[in-house]
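The complex appears here without one of its protein chains, the remainder shown in place.
Chain IDs A, B and C follow the sequence of writing; residue 1 opens each chain.
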């Protein structure tokens, strides 16, 4: 359901245009210093406003309702909420009958028999990644692992080739009222060896489970990834090396995991994000009220490339999983 | 841990050279016809013997210990075991000190403080996919959904280009005492709309969780997958179409899932398998006993491309997840 | 952790004197009518003010943050919070060093290494039963089962013998600055047959799990309960009878459950509550700061018999469990 984790557990709730969104975090260690300020940096990284992202500005100020006393976590569940302010619900009323391609308008209505909140995508909104980022801040403190995610490709252009930080292709997409996808790479510092379980709770299993909870993810690969399927064993195989040299294997083509278990190397994986579904140009879709094909123009505010905002979300998910795995392995 | 599922649940146990391997399946509907014969076809598909797979022959006969009475499931947990017979444990004793690259020899020892069973990879052996296939047989009956997985690429050669069914490149790899990877594509029949949950239990989350439990998986992608990251919104977006025409969207670029929820289309995903780690040719690795670099020759029986055996395992995992999602959504 | 349920799931959070307490309810069916007013009756039943209960008055107004749209549940998680207002934290500062007998002051400090919020019992406060009652309101609507709990004994006096509704013994306890315990009996309407699982998730297992989450419970018994241990088989055994007569068994000495599974009869159980731990008269306890025996007078507002408030909490827990069992059995 809306919960992830076995011992360190995160639940999220809320709708884009509802009263508030938030998370409950259970299994937090007692005695971690935590204040509102700790959330600012990551929330800003996720926040809208950058070139290619939507102009909707929310205050995005976390209210810590529980679990912190005199500046430290208490061990009891943390509840953090974000009030929704700057909403324009009128924009969304039409999508009941005419669902936006690529969005959950239609599946939400099917799943919940038309009782779903359609405003701004309701519970399915990307806005729900805000409490995930907040939970990630706590998880990063719990895990104590360096985690770094960044965009390595936008609209098919690799980072090295994007001399202007993808500025020109983003502007072009905006001009064409279209959108772009991207690829995020996440790398951690060296992990403790022995995390994860064989088979069903392999590290890749639990990381991918969390990462596919981010809206818009289309694929994930670890280490050499899909390229590994085109390598020979003699190329892909990764010799163990002198532990004294600070690395477990020579190339880390396995992305830090052998047999589902961390080997002491950094965890490395890449995530493919689709292009933003809401585009300015008209699209064909089905009008379920009239039973006819129709042309839809999605009004309002869109990211030309929402993948720009996702590295901090990928980091948060990684931290949430690692905090749990480390806690389980204690 | 070694269990997957919320209501329809599968646990596996056993070691490659131990007494027996098996699974316990809970949440099985009462009244499903089930006999030993039902397992034969899928077990044969997984079985060794094909060109490019290892000559180890096991009887692989399932013993149903519980949960079936007068030819039907009873509703109580099913326990199914497979005795291990044809084992050559002496082959594996050396890997304690000199772990095989790409295998779990080293991480298993780190995780379990050298108490792991090293024979044949112990609990980490690909042999444990046999009870997974058995559970898949039951899950397929529970789910009642058509599920079909097949190899679409071996060693970088697409199916359409492999006029001889990859025979020549497999033979070449065997001659070179090397190995190949592959890509498996899985497609289901049309699914009931509304399966899955927003965010943490999205269909992609639970499918990928299960699929990464298969040894040797390096990546997974749904629908347009990694290609989606290189498409424009106007290209990737997938118009809804007349439900009367039997399809939910025009291209199914989302692989059957919007916002984590099935939209009524077939589920479509691809899985990248690495090349077989055990190769005949000598490899460098670290000898942890002597503390020196060493050359290792992995003796015994190897698959040139274990991906050949995996489609039925991918199907089993898909069935296990779908049986659970359908059960949850009841 | 702080979550109960498999499909219908309730999590609680908050501290007695913190910003707010609340619950998140997942797995709620879409389309249930729900408004603030639905909570009033049960919240009032739990509320303080009655003879023998504490004079602390909280507004106890639920704020529904998510999961309801246009007066109906949406299918997405419900988050409900209650702001804390009328708190007197100064009362509690001393209990760090001098824990109150019968309270969690000491165990909370041990568990959370002195980072626990000590104000008003912090997260361990009976105030956390307020969001449980709120979740119970939703669960009752989900389950659609008649559930009725009531006090049947206070301070050792059975209901039938308490001609004045225990008024006199409660007043006496207040005069003596002492407190009383009580026994609550819970009965449901006829349940669907077949709920529960053999062994680990027997109906008694999941009901008792939930009921022992209520602070101050010392025991639970089903049907004939402890008396059954003193009956002969020929006395305790409960003949099945004509289903047409509307009852499954003749005496329901099993409390509605055979082999862990509901038999169609009403569920019947009794719960023993200890006397209120906070009493006005001085008590001996250990001063962990000075390392000496000390006399403690617990200041502030106490219930002479908090069991008076518990029937609605027992009902809530029962409803939460039944909503889940019915959902699982669908």
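By definition in this document, a residue touches a chain if its C-beta (ideal position, glycine included) is under 8 Å from a C-beta of that chain, and two chains touch if they have at least 3 such contacts.
Quantities reported herein were computed from a predicted structural model and do not represent experimental measurements.
Chemist: From the list B:1, B:59, B:158 or B:289, pick the residue that touches the absent chain.
Modeler: Only one of B:1, B:59, B:158 or B:289 touches the chain omitted from view, namely B:1.
Chemist: Pick out which of B:38, B:60, B:117 or B:221 touches the chain that's been left out of the picture.
Modeler: B:117
Chemist: Just to verify: which one of C:42, C:60 or C:153 makes contact with the chain not shown?
Modeler: The missing chain is touched by C:153.
Chemist: Would you indicate which residue among B:35, B:66 or B:290 is in contact with the undisplayed chain?
Modeler: B:66
Chemist: Which is it among B:40, B:74 or B:287 that touches the chain not included here?
Modeler: Among B:40, B:74 or B:287, only B:74 touches the chain that is not shown.
Chemist: What is the set of subunit C residues that contact the non-displayed chain in the whole complex?
Modeler: 1-4, 12, 99, 101-104, 106-108, 110-111, 121, 123-124, 128, 132, 153, 155-156, 173, 176, 178-183, 193-194, 197-202, 204-206, 208-210, 212-213, 215, 217-226, 228-243, 248-249, 254-255, 257-264, 272-279, 281, 283-286, 288, 291, 293, 307
Chemist: Mind listing the subunit B residues that contact the chain we can't see here?
Modeler: 1-3, 7, 9, 11-15, 18-22, 24, 26-27, 30-31, 63-67, 69, 72-79, 81, 111-113, 115-117, 119, 122-123
Chemist: Using the document's contact rule, name the residues of subunit A that touch the chain not shown here.
Modeler: 6-7, 76, 198, 328, 330
Going forward, only the chains that are shown with their structure count from here on.
Chemist: Through what angle, between 0 and 180°, must subunit A be rotated so its C-alpha atoms fit those of subunit B, rounded to a multiple of 5?
Modeler: 180
Chemist: If you take the mean of the Cα atoms for each chain, which one ends up farthest from subunit A?
Modeler: The most remote chain is C.
Chemist: What is the distance, in whole Å, between the centres of subunit B and subunit C, each centre taken as the mean of its C-alpha atoms?
Modeler: 45
Chemist: Please tell me the distance, in whole Å, between the geometric centres of subunit A and subunit B computed from their C-alpha atoms.
Modeler: 26
Chemist: Could you state the distance in Å from the CA-based centre of subunit A to that of subunit C?
Modeler: 38
Chemist: Spell out, as numbers or ranges, the residues of subunit A touching 2 or more other chains.
Modeler: In subunit A, residues 1-3, 12, 111, 123 touch at least two other chains, as defined above.
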